[in-house]
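Contents: one structure, followed by commentary.
Here the complex is missing a single protein chain, while all its other protein chains stay put.
On to subunit A.
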Amino acid sequence: MEMTTMDHFLLIILSAFVAYLPRFIPLRIFASREIPEWFNEWMKYVPVSLFSALVFKDLFINSRFQFVGVDNVTKLIAAVIVFAIAYRTRSMGLSVVLGLCAIMLLSLVL
């Protein structure tokens, strides 16, 4: 099934909608009332959990939702490199650029 430009346009509009609601509703609600403490305490761990889940998905799961073990050895090594760079430099830009360089070089070598 090929999608037309119109399908893509529809997709963008729907995406914008689902991207907007979670951004707006809490702003609107909590601009006028207090957030319960326990909820805040729980939500504190959401970013690290979410990003970890996303990274593990990129490294260990293929597009058919199968576990691939250590098949993506280039990605795994590059990920370790990015981790080290991010930890030492604390720079978003350097992490991304050097990460791209690392995976390019590694995929030439391996």
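Everything below uses one rule, namely that a contact is a pair of C-beta atoms (placed from the backbone, for glycine too) under 8 Å apart; a residue touches a chain by one contact, two chains touch by 3 or more; residues count from 1.
The rule is short, and it goes like this: contacts and distances are computed from a predicted model.
Chain not shown in the complex: UniProt lists it as "LIV-E family branched chain amino acid permease AzlC", one of "Beta-ketoacyl synthase", "LIV-E family branched chain amino acid permease AzlC", "ABC transporter ATP-binding protein" or "Putative two-component response regulator".
Subunit A residues in contact with the hidden partner, per the touch definition given at the top, are 1, 3, 5, 7-16, 18-20, 22-32, 35, 38, 40-61, 63, 65-67, 75, 78-79, 82-83, 86-87, 90-93, 95-97, 99-100, 103-104, 107.
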